[in-house]
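Only one protein chain is missing; all other protein chains are in place.
Right, subunit A next:
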Amino acid sequence: MPKIKLAENTVQQIKEVCAEFGNKEGELINVLHKVQNKLGYLPAEVQEVIARELKTSVAKVYGVVTFYSFFTMIPKGEFPISICMGTACYVRGAEQVLSEFKRQLKVEVGESTDDGKFSLNCLRCVGACGLAPVVMVGEKVFGRVAPTQVVNIIKEYREGCASENAKSA
């Protein structure tokens, strides 16, 4: 794993979150949650700082990060793509849509493209089953997506003409 050096103010931010939760080991999940909200992801160096602040082992922190699918160690792309794998979407062909995204972007689920533009993830039911299969890019919902439309969705964002509100936080 390549080491990245955290900026001083990032370290400060993490320490502040830990302090907010009283530097208690029992608050680990809450700390991770909040830090991921601030930084977008939880790389090894961030976990090391958290372990130090909460006086626990980095192996324990990593254990929790890898246990919950919510936590990620990979930075999300500028445009995070989520494919719904809920029952309705699944039976209406979400799997084929997903494999088309993987083929076009040359990434696996949970990964980001090298240029950092896209990341690919699966989720369970966004409550729009009537539109199955559903794909979300950032906050924007695409319904009744066919594998043939995938190339256009990607093109739309890659060329930068997509609405700004699709950008991830």
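We adopt the following convention: a residue touches a chain if its C-beta (ideal position, glycine included) is under 8 Å from a C-beta of that chain, and two chains touch if they have at least 3 such contacts; residues count from 1.
Here, contacts and distances are computed from a predicted model.
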Inset, instruction - Choose one: "Molybdopterin oxidoreductase", "Multiple sugar transport system permease protein", "Thiamine biosynthesis protein ThiS" or "NAD(P)-dependent iron-only hydrogenase catalytic subunit". The correct choice is the protein name in UniProt for the chain not shown. - result: "NAD(P)-dependent iron-only hydrogenase catalytic subunit"
Inset, instruction - Check each of A:V11, A:I29 or A:A44 against the chain that is not shown and name the one that touches it. - result: A:A44
Inset, instruction - Return the single residue from A:K15, A:H33, A:K60 or A:K102 that touches the missing chain. - result: A:K60
Inset, instruction - Write the list of subunit A residues that the hidden chain touches. - result: 1, 44, 47, 56-63, 66-69
